[in-house]
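In this view, the complex is presented without one of its protein chains, the others remaining in place.
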Amino acid sequence: MGLSRESLLRAYRQMKTIREFEERAHAEIMNGQIAGFTHLYTGQEANAVGVCEHLSGSDTIISTHRGHGHCIARGADVIGMMKELWGSSEGLCKGKGGSMHVADIENGILGANGIVGGGPPISVGAALAQKIRGTTNVAVSFAGDGSVNQGTTFEAMNLAVVLKVPAVFVIENNYYSEHTNISYAVGCDDLKARTEAFGFPVFVADGSNFFDVYEAAGKAIEHCRQGNGPAGIFAETGRFHGHFVGDPQDYRAEGELDDLRENSDCLKIFRTNTADMSEISASDLDAIDAEVMELIDRSVTEAKAAPRPTPDQVTEDVYINYGAA
Amino acid sequence: MGLSRESLLRAYRQMKTIREFEERAHAEIMNGQIAGFTHLYTGQEANAVGVCEHLSGSDTIISTHRGHGHCIARGADVIGMMKELWGSSEGLCKGKGGSMHVADIENGILGANGIVGGGPPISVGAALAQKIRGTTNVAVSFAGDGSVNQGTTFEAMNLAVVLKVPAVFVIENNYYSEHTNISYAVGCDDLKARTEAFGFPVFVADGSNFFDVYEAAGKAIEHCRQGNGPAGIFAETGRFHGHFVGDPQDYRAEGELDDLRENSDCLKIFRTNTADMSEISASDLDAIDAEVMELIDRSVTEAKAAPRPTPDQVTEDVYINYGAA
Amino acid sequence: MSQKTMRDAINEALHQAMAEDDSVFVIGEDVAGCNGAPSGKVGVTGGVFGITGGLYEKFGPLRCIDTPISESAIVGAAAGAALMGMRPVAEIMFADFIGVCMDQIVNQMGKFRYMFGGKSECPAVIRFAAGGGFSAAGQHSQAMYQVMTSFPGLKVVVPSNAYDAKGLMLQAIADNDPVLFFEPKALYQVACEVPDEMYKIPFGEAAMVREGDDVTVVAFGQMVGKAAEAIDSLEESGITCDLIDPRTTSPLDTKTILESIEATGRLVVVDEAPPRCGLTTDIAALAASKAFHSLKAPVVQVSAPHSPTPFSPELEAAYIPSVERIVAAIKEVTA
Partner (left out) sequence: MSQKTMRDAINEALHQAMAEDDSVFVIGEDVAGCNGAPSGKVGVTGGVFGITGGLYEKFGPLRCIDTPISESAIVGAAAGAALMGMRPVAEIMFADFIGVCMDQIVNQMGKFRYMFGGKSECPAVIRFAAGGGFSAAGQHSQAMYQVMTSFPGLKVVVPSNAYDAKGLMLQAIADNDPVLFFEPKALYQVACEVPDEMYKIPFGEAAMVREGDDVTVVAFGQMVGKAAEAIDSLEESGITCDLIDPRTTSPLDTKTILESIEATGRLVVVDEAPPRCGLTTDIAALAASKAFHSLKAPVVQVSAPHSPTPFSPELEAAYIPSVERIVAAIKEVTA
């Protein structure tokens, strides 16, 4: 696989950062500290990180309602994100977007998105811009197993093939859209095949294993960078929390959550996978754990102390300019 | 195949009726007699008739912008249709719909439709009604090779599989959506396979051959009537006119139209196919030809003489009742 | 008769309508819930807002139908079934999602009857949770009913309390035209006295929520309660107001509104949607055209600003019209 020590440590750090960001957000929501609708990415970290480890420069991602993980993996400022969840005017989006709209255009993050299926068409546009400019950059859209049934997602996939643009479609199958299982909502038996029938290769990955996602993503992204048009990644994964915070999760099998946390925890799996590697040691990872905990603590402390927006800010940022130009 | 003499003659009569309806509409549009946007079905008659010959009772169809043929095949009143094209208040839709909205709910025609991809979701609803009521009726949606790229069409196909409703998706591939060829607009190489990947069988037919369409449609419709969920029909066909009347048709290959009229004329092919059949003779068909010409002439004469709508009718038929119930 | 929340009142209306009429069914995302799930507990969700709770258990999978995330197909399915004589009640969850299914609502369902020359009926109801108040930000907070009001062929309902919600829902289901039913989600948990039996509230008949002499206040949805609060707080200052809740924005009870303006000569219109081409302009324009000679003062419109809905609770509080802003408007119009 040829991942450098630096890459390995960064990957672990990001997965751990996402995990702790989400677990802390969960706790703070339960404390009544965070308003709005928040969807946590806990359990799916390896998907975001395995893909984003391949990205740099003006490669872009676009995310979903479950967007924290993708944004952190692509390099969004964690403290700015926590402030955004708190609704501070110092948040990444000045408190105007919140959890579902975290974005950081300068860092290649075209936003979380509250509309299921909202992202893929926009990502095709970002990919088109890359193609017109003749770069080898790619545009990645993340989507859930539920979002693949939204018409906009289908249209985006076909258009990407027609225009032969470097659009990477990542489907994260966590088996549920809200409370509905994929076995009900996706009519066909084989979603990977249905996706491939649109005319691009789809690479399958175990979404709880960073190395597996990294490898599949590498193939898909390379396919795109070579100018072969779009590609897909289909990752099986699991979310450790409910659809939203407070979800009673009546849909789960008995023991499902325990099993997920026990056997599909990307952090544990990463530690196991790297146990024999000379490049990194358990104490490297322990050190990262401590640093991440410190960062997340700090992000919450800062978010709590951060300035609140003022009423006059409501009408700012609607337009760049409005009225006579 | 086991088609009775009655069925054979009816099928021929309907194809011929569609043909002459369209050719006459074409002439009258060129004469400036018919307003609005009109899309002619000439050349594709066997598709509509091959499918609708299987339908009766409360089986429904829903059509497209190119809807005259489907409506005639399902039994719409030809004179009422011609009056509708003329915009008379005696038209099938009182002059309010025109060519793109010909409908006849009582006869199972849920309407032509000016929105590409507008019909399939509605047809799934009609199929759902049949399923809830426990009938063996089916709901057929016609769609072009262009409409299969519209998100609504994809959603309808998946939902039909999920709900296992008797929805028949007929894709008429006439190779063009407006001026764009299917080889460009459908990204994948195999549209039949892309459609089947949604999870239902698709039966292929030569759309210029009534018998072929009839056979494929029979399989698809039977699949649905048996309660197996949706099915598809994929027919290769050709339109003899432009996308709309007045289209310069720059997209055609040299000789393409001559070739279509020469080798893909469903009326000629029907005559050839039935030449050896004892049930019907050429003179039977000649007699039908004469009757159809007479009917179409009469429809135009009546349409020209039919009453015109009056301004007060503009605000009628918006609601059944409006205001306090 | 007992205290019921708007959530329970609508749920009760659905239960009663489905029990009474076989052709009524509900369809939408997780309206049953847990379909295909390993727990096997199909039906326990009853919609993410709980409005369709218990329907699956009572009426089974053919009448409480879960769908994929495919709003165009959901509306189309309702529209097509309604053309066939069924009475579907589809849930589109957040009103904002009209963005992904507007064609089926506006160009299909809403126009069948006209385009087909009056020869069809489409008795479908589409339900939405509408409006702000949850820090749900730009894509989950819009009212949208003002936009839908502009499209002929659709009836548009916006209840402001649990009692009305039940009666309007029963009317919506019985109505033979397509109905869009916008439920102010801020009111789901607000309770009032709601009869146990079935009753219908006719469309196009406004409710007179307060009666007074000085000002006509017209308010919609969750603004009705705030307007009532504002009016009540002005009691001691001696200003009294008519408070009109149109309940349906299409059809609109222009008669009640105009008669009130003729009596008071002053108009305040309150809606939570942004200010352009919405209901505050609609009612203000009605007054300017049809009650001009009665008006004694400029009409005051109270709305959200021309901005998307912000996330931050402080920003959203400044965004949605408040009791204070309504009080100020009433004072301004009587100044």
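We call the chains A, B and C, going by the order they appear; numbering starts again at 1 in every chain.
The definition used in the following text is that contacts are C-beta pairs under 8 Å (C-beta built on N, C-alpha and C of every residue); 3 or more make two chains touch, one makes a residue touch a chain.
Keep in mind that what you see is a predicted model, and the values were worked out from it rather than measured.
Of the chains displayed, those contacted by the omitted chain across the entire assembly are A, B, C. Only one residue in the set A:G151, A:G187 or A:G229 touches the chain that does not appear here, and it is A:G151. Of the listed residues B:G50, B:G67, B:G80 or B:G114, the one in contact with the hidden chain in the full complex is B:G114. For the chain left out of this panel, the touching residue among C:E12, C:D103, C:D164 or C:D177 is C:D103. Here the missing chain is touched by one residue of A:D190, A:D258, A:D286 or A:E316, and it is A:E316.
For subunit A, the list of residues touching the undisplayed chain reads 58, 60, 62, 91-97, 101, 103-106, 110-111, 113-115, 118, 120-132, 139, 151-152, 155-156, 158-159, 162-163, 316-325.
The missing chain lies against subunit B, touching residues 35-37, 87-89, 91, 93, 95-101, 113-118, 146-147, 149-152, 176-187, 250-254, 256, 308-311, 313-315, 318. Take subunit C: the residues that touch the chain left off the picture are 72, 96-100, 102-107, 110-111, 114-115, 137-139, 146-147, 149-153, 250, 252, 273-274, 276-282, 284-290, 292-293, 295, 297-301, 305-308, 310-311.
In this section, only the chains that are shown with their structure count from here on.
The chain with its C-alpha centre at the largest distance from the centre of subunit A is B.
The mean-CA centres of subunit B and subunit C are about 39 angstrom from one another, to the nearest whole unit.
Subunit A and subunit B have Cα centroids separated by 45 Å. Put simply, the C-alpha centre of subunit A and that of subunit C have 35 angstrom between them. Of all residues in subunit B, those that touch two or more other chains are 151-152, 155, 158-159, 162. Each of residues 67-68, 70, 72-73 in subunit C touches at least two other chains.
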